[in-house]
Structure formats: structure tokens, C-alpha cells
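Note that one protein chain is taken out, while the other chains of the complex remain in position.
Note that the chains are named A, B and C in the order they appear, and that numbering of residues resets to 1 at the start of each chain.
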Amino acid sequence: MSKVKLAVIYYSSTGTNYQLAKWAEEGAKENGAEVKVLKVPETAPQSAIDSNPAWKANIEETKNVPEVTLDDLEWADAIIFSVPTRFGNMPGQVKNFLDTTGGLWFNGKLTNKVVSAMTSAQNPHGGQEVTTLALYTTMYHWGAIVVAPGYTDPVLYSAGGNPYGTSVSVNQEGKMVEDVQGAVKHQAKRTVTVAEWVKKGNK
Amino acid sequence: MSKVKLAVIYYSSTGTNYQLAKWAEEGAKENGAEVKVLKVPETAPQSAIDSNPAWKANIEETKNVPEVTLDDLEWADAIIFSVPTRFGNMPGQVKNFLDTTGGLWFNGKLTNKVVSAMTSAQNPHGGQEVTTLALYTTMYHWGAIVVAPGYTDPVLYSAGGNPYGTSVSVNQEGKMVEDVQGAVKHQAKRTVTVAEWVKKGNK
Amino acid sequence: MSKVKLAVIYYSSTGTNYQLAKWAEEGAKENGAEVKVLKVPETAPQSAIDSNPAWKANIEETKNVPEVTLDDLEWADAIIFSVPTRFGNMPGQVKNFLDTTGGLWFNGKLTNKVVSAMTSAQNPHGGQEVTTLALYTTMYHWGAIVVAPGYTDPVLYSAGGNPYGTSVSVNQEGKMVEDVQGAVKHQAKRTVTVAEWVKKGNK
Partner (left out) sequence: MSKVKLAVIYYSSTGTNYQLAKWAEEGAKENGAEVKVLKVPETAPQSAIDSNPAWKANIEETKNVPEVTLDDLEWADAIIFSVPTRFGNMPGQVKNFLDTTGGLWFNGKLTNKVVSAMTSAQNPHGGQEVTTLALYTTMYHWGAIVVAPGYTDPVLYSAGGNPYGTSVSVNQEGKMVEDVQGAVKHQAKRTVTVAEWVKKGNK
């Protein structure tokens, strides 16, 4: 059987979720997956970006990361989303992208994708749980199979014990507060493992 | 005391939520409120709009409705949102707008707004409940006061009995399935009534 | 490989969810599963039951249905829950049972169960969506794999198009409003299919 194809789709204004996505890539590759790290297209006005040096720098730093396309969704056996919280929900940029998937959805091309999600926020309880669950709600519309980490490995506890998906708090200086690298890698491996079962069974 | 100021903020691609917004305006005015009906700025590409005649026609029909601004949020004592469901969540357009409220939020300008929400979807259980609740989740971040209809009037039962906010299903021909006009007007009146209590108390 | 073992766990006061459970059993057996239909233990006081003839009659009618035990959860490869809505969440009886699973959870015995859920309510938008999603939230804690129906079959549209799980409205006479038998059977088959993939892969 061919390798599990994993799309790690992230949106990141100042770099946190890009880092989470890179760690997910590492974990998934260790588990034998073929991985694409893909960024959600930026739809904010240039003036907003220019007003925030960290945002501008991150866009520059990730300019070579390909933007996610509908073809990537069709290509993927599994998808891991990594997105920040904005007022207890995903950013508009991410919803804009998800809203373009109506054609794929209508043609049943999103069924049985194995999906999982990660988030970040500035406050420890700033919407990490509900943002992850909002992504899963949309995934149910797709007919996806949702694989959250639960408490399937001890490494998850030290990362904050978020059973819906790894989440991290980012302090005023833009640094991650919890050490979540291990949790991200575990979540990615688990996603790939379940995707492999589904891919084998569903051929 | 001055009248309660109500902003009815809607997003509508093919007209349903514009109609709900107009009914809300009627109900609120009957209860003595000063009302602005305001549309969320369209952020979809022109090509998407052009591919859907009903969408294009609605944009033409509502071209004189003012777009909502941050000043409108500051002006309002109460806000009623009316938005369609897209994959179990609000449309990207709406989230894009909400994401621009960080400055107002940071300065405490959104605290104690009295809010309520309405939705539409194509299927009877196509995300009406969760879309409304997703809006309320964001409202909690604002420090708003959330006033859902519950079952506070018999008219709500005939409209589908959605206690989180009036919701309507739209069939393949674009027609509303349930008769929700009475429910919308009740929800608008209730929102204005509570906003009046808050305005009087909070002066 | 041995057959997929499916536990259909329901709570029913007046019979609706017992009927949904029986249809799920039919669908799952047609897909080759070994099925147990199991009721959640009643924890309401006898006086409450006695005050409602339909509740009392249903308890009498289902007295030979075995009560679900923790051993059943361990036995199952897949679980379908069928529960009514009570104020936008599962009934206390169901939560009482789920709260007893801490020992199994702690020992990792609930990981990778393939789960799906169905609901009923008296109003068309009486909490069907959020009750299903509340069950899935608990399932994420277990480390389960959540398989919602999405829009994976046309039969789901005529049943109300609830992508999170089949749901039905029950009128004042206790009759189901929508025809959901086909949707229930499809959801059961889909659950068994995915569970078979997981069972094969995870051996």
C-alpha cells in the first residue's frame, strides 16, 4: 500500500501554529507518512499586517510554504489543522478557506478523511477547547472521521491535557508557555496510524 | 432616557437573512427602539458571486444597505446577528468582521452589549443550533450579555422551537420552509426589552 | 477476523430511542456485526415514572432488555448511543452512566472505540445538534474515534439532514415526525464499516 498522505494545514500570523505544523510533520514522517505542510491563504488587508511587525516577519519567513488548495484536500488521506483562536473560534482566514470546499463536499470528495486539530491562544483558557471543537463540527459536515488525542499517551498531560487536540498558550512575548512538542508529535502519529487503518480498509 | 439603539447585523448571500433582519427591525421598532440594519462586508471573490445569479441579484438589491462599521458596534446598546450556516459555523465573511473588533474589545467598548442571534440553513438540522451557539461563544469574549429566546412565547414553537435563536430552513427554490416572522419579531422585542433594562441600570 | 462487536446503548423514557436503537441493530446486522442492544439504567425516582403512563409502559415493555455494564463497553469495538435531549444535553441517566467509566478510562480500555450518536427531541430544533455534539465531547476524552454520518448518503436528507447524527422530532402524541429509519440504518452500517477498518488495522 502507498504511504498515508497527510496535509498539515495551518494558519499562523506570528509563527506559533507554523511551529506546531512543523512538529506535526516530524511526528507524521517518523510514522511513515508523506506530508505536505500548507498554509491557509492570508485574507487580511495589507494595512493590518503592516501594523504588526511579528505578523509581517512571519509572512516573510513562510513565503515559500505553499498555500493550501482544494486539490490538496482531495489528495490527502488525513488532515491536521493548526489554527489560533480568535474570540473562541477559528480565524476568518481559516473559515474563508473552509467555505470554498462546497464543490468537493457536494461530490463526496471529503468523506472519510481522517482529521485532527491543534490550537493556540493567548490566555490559558482563551478558547482552545471550543476552537478545536468548532473545527470538528465542520468536519462532521464533510463526513470526516475525527481522531482527537484524548488521553492516549502520558505526554499529553504535561502539555495541558487537552483531549480535543494539542493546544498551547502564547505569552506577551510570543513564546509558547507549555512544552507541547511531544504532544504534537504523538497527535500526528496517532492521526497517521488511524488513517492507515482507514486507507487499508477503504481501498 | 434615550431610545435603545439596536444594530441588526446580517450577512446574506441570497436574501434569507436580509429578510430576517428586516423583520427584526420591525419588531424592535414596535418596541420603541432606534434601529440600524447593517450588512456584513462581502469578502468573497467576484467570480464566486458571478457564478450564482441569486447571490448577484441580492447584492444588487441590497446595495443601499450600509455596511456595518466598528462605530456601529460602539453606538449600539443591543445587537442582533442574522447569519446563514456554512458547515456548522458562521460564514467566513462574518468571522472576518468579528476579527476586526480587537481594538474595541481591548478598550472595553463591547462590554454589556445585549446580544441575540438568528440563523438559516438548507437542511432542517444543518447547523442552526451550533452556528447560533458559536456566535454566543464569541460574544462571551466581548463581555456581552446574551439573551436567547428560550421558550418565552408560544409563537416560538410554530417556528421550530429553537431556544438559542430563531432559525429557518431554506428549500431548493430558496423559499423559507417555516413561518418564522412572528418568532423573529418576538426575539427582537425581547432583546430590546432586556437592553432597555441594562441601559437604564448601567447609565 | 471475528465480527465487529457493536453496542447500541440507549436511554428511552417513552420508546423513541428504543425504536432508533432497534433500527440501528437491524442495519448493523445487515452489515455483518454482532450487536447488543443495551439500556442505560434508570435513575429517576419511581414517583416520577409513575406520574407518566407512557414512561411506565415503556419500562414494562423493555424490562427484558439488558442494562449496559462496563463490561459491555470493554467488549465493544463500536458504540452507537441513542438518547433524547433534555434541555440541550443528554439526560442525567446517561451522564450518570458515563460518569462510572473512570476506571476503564484510566486503564486505556476506551481508546479507539468507534462511536456515533443519535438523538430525539420534542421540538425540531430542541437541542438535537448540541446533544449529539455533547456526547462526542465526552467521547474525545475516552480517546474514541468519532464517525458522524455527515452527508454520506442521500437518505440522510429526507431524515432532516443532521450531519452529526440521526435525529428525530417527536410530536405531542409521541409519534416520530420525520421518517428516519433509513438514516438510522445507514448510520449504523457506516459505523460498523469504519469499526471493521479499525479492528483489522488495530489487531
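Everything that follows uses one rule, which is that a contact is a pair of C-beta atoms (placed from the backbone, for glycine too) under 8 Å apart; a residue touches a chain by one contact, two chains touch by 3 or more.
Please read all numbers here as calculations on a predicted model, not as lab measurements.
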Seminar exercise, completed: Checked against the full complex, the residue among C:140, C:164 or C:197 that touches the missing chain is C:140
For this session: Write down which of A:27, A:92 or A:127 is the residue touching the left-out chain.
Result: A:127
Problem set entry | For subunit B, the residues touching the chain missing from this view | 105, 108, 111-112, 133, 136-137, 140-152, 163-164, 193-194, 196-198, 200-202
Seminar exercise, completed: Residues of subunit C touching the missing chain are 43, 86-93, 95-99, 101, 105, 127, 130, 134, 137-138, 140-142
Exercise. Touching the missing chain, which residues of subunit A?
Worked result: 88, 122-130, 133, 157, 160-164, 167
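The rule is short, and it goes like this: only the chains that are shown with their structure count from here on.
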Exercise. What are the residues of subunit C that contact at least two other chains?
Worked result: 133, 163-164
